[in-house]
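Can you read through this structure? Questions will come right after.
One chain of protein is taken out of this complex; the other chains stay put.
Up next is chain A:
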Amino acid sequence: MTDAISSFGAVGRPASIHTDDAAKARLKGRYRTEKWFKWLGAAAVALAGLFLVLLLSTIVTQAIPALRQNYVTLPIDLSAAKVDPAKLDEVNYDAIAQEALTAKFPDVTSRQDKRLLRGLISTGTGVFLRKDIAADPGMLGGTVDYAVPLDDFADLYLKGLLADVGSDEAISTSVTPSGTSGDIDLTFGDDAMLALARGHGATEGENGMFTLTSGASSLLVAFNGGTVKLTSLSPAANGTVIAKGTVIEALDSTAPAASGQAFLRVIETPEASRKISDKVIVWLDTLKSAGLIESRFNSIFFFTGASREPELAGVWGAVVGSFLTMIVTLAIAFPIGVSAAIYLEEFAPKNRLTTMIEVNINNLAAVPSIVFGLLGLAVFLNFFGMPRSAPVVGGMVLALMTLPIIIIASRASLRAVPPSIREAALGIGASKVQTVFHHVLPLAMPGIMTGTILGMAHALGETAPLLMIGMVAFIVDIPGGFTDPATILPVQIFMWADFPEAGFQQKTSAAILILLVFLVIMNAIAVILRRRFERRW
């Protein structure tokens, strides 16, 4: 006995397969795998988060400039001589506004310059004026100060998106002009300007002369109440520099400006590579320094319909169109979807036919959305002869697309209601219909609502099915009913992204932001419903 024990003790505990070296290595390996997986998961989440932040910050920074619009306040002459109160519709309001603008710049005389100047204000000015006068006839009879929206290029320049403009710097030498308008010579007291011109891309010619072509930065000298654009500079006697320049805004006098009295303004982006000329920049700066330009909240963007002019384009038409379409979708998809789910889940016999239907509904949820558009074109437009581009047709097509999603979600939440509820209701004598509608459906409702809202959010972001039925269209008028032509937000975004004008880039981002806000709100409602009303059994 003792032998046995001692012999057993001598052998010691047999090396277990759980503790030997190989096992330890295996264990370590398993821990390592787990650690790796955790790390990979965390890295994936971090990467996704990074991209999300990148995407959102790009959209938001692009969208911010679109939220404000610059206006110029002009004295508009609405006296009886210009505007006949009896014939308000026949007045050319654009011309009146343009006259008020050209009156601010009496020096501008050439036809081409006048055209350029008139282009500073939006082409929609006349429309705004007519509307405001119709609303408030008290404006008539005299001159009123009226804020006019600026054209998209002027607006983008003032937002700093079109050209790199340096700040005004005082010139630390005297400047003597040879005239007040046209092409003149400027004499600078020292040669600091030469180095400056070289630094800004001027081409060096013979005798140390520098020419500023349209490929170089623009150098503007402002003094004596005017502005001169330098075209070339050459060294002269006594270390002075003689510069040739074109007067953009007439000087008051030929009196020399003392050191520190003249200002140099450098526009880094060469004139050839921007859509806005030096003249326009000078005019805008003059208006701005006169305190006539004001940046306002961009109500045009939020409360008007589409337009081909970036400064007049708004999302309201698309928002209303989306709203009308969604109402139709909800009114069709929700009752039909929920009823179908109730029938299939509670009443339908379980046989081969219902199984087939079930499989097909599940498959339908995975059908590409453009197919529903083709169906809409073939059935609603061609067969029933419904109007093109109408929200009612769009809503019906989207309802077809959302139906399977609602049915699947509703069935899942009906199934989640425990049988005890049904049995109790039936036990106290309720009929099958009473059981379902009084007891089961109310308990399943939060889940159904969540599914419906998510389905609707999905439909809100859809464009493909609407392409076929004519809702991808340029529509200016805000739709007033279900059969008026309308477009929707995602389509508006798609179209703006495709327009060549630079001003639409910011509008696109701002519209994306609005769509995102709607989607976040809808998803938040779904989450809240789930949290508040969902019951766990």
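Here, contacts are C-beta pairs under 8 Å (C-beta built on N, C-alpha and C of every residue); 3 or more make two chains touch, one makes a residue touch a chain; residues count from 1.
One rule holds for everything that comes next: contacts and distances are computed from a predicted model.
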**Study point:** Omitted chain (choose from "Stage III sporulation protein AD", "Phosphate transport system substrate-binding protein", "Xanthine dehydrogenase family protein subunit M" or "Transketolase") - UniProt protein name
**Key:** "Phosphate transport system substrate-binding protein"
Check your understanding: Which residue from A:Gly182, A:Gly429 or A:Pro500 sits in contact with the chain not drawn here?
Key -> A:Pro500
Point to revise | Residue, one of A:Lys28, A:Arg308 or A:Arg415, that touches the chain absent here | key: A:Arg308
Review point. Which residue, A:Val91, A:Leu150, A:Ala262 or A:Met396, contacts the hidden chain when the whole complex is considered?
Key: A:Met396
**Study point:** Residue touching the undisplayed chain, where the options are A:Leu117, A:Ala243, A:Ile300 or A:Val338
**Key:** A:Val338
Review point. When the complex is taken as a whole, what residues of chain A touch the one chain not shown?
Key: 89, 115, 123-124, 126-127, 162, 269, 272-275, 307-309, 328, 331-332, 334-336, 338-339, 381, 384-390, 392-393, 395-396, 437, 441-442, 445, 470, 472-477, 482-483, 485, 495, 497-502
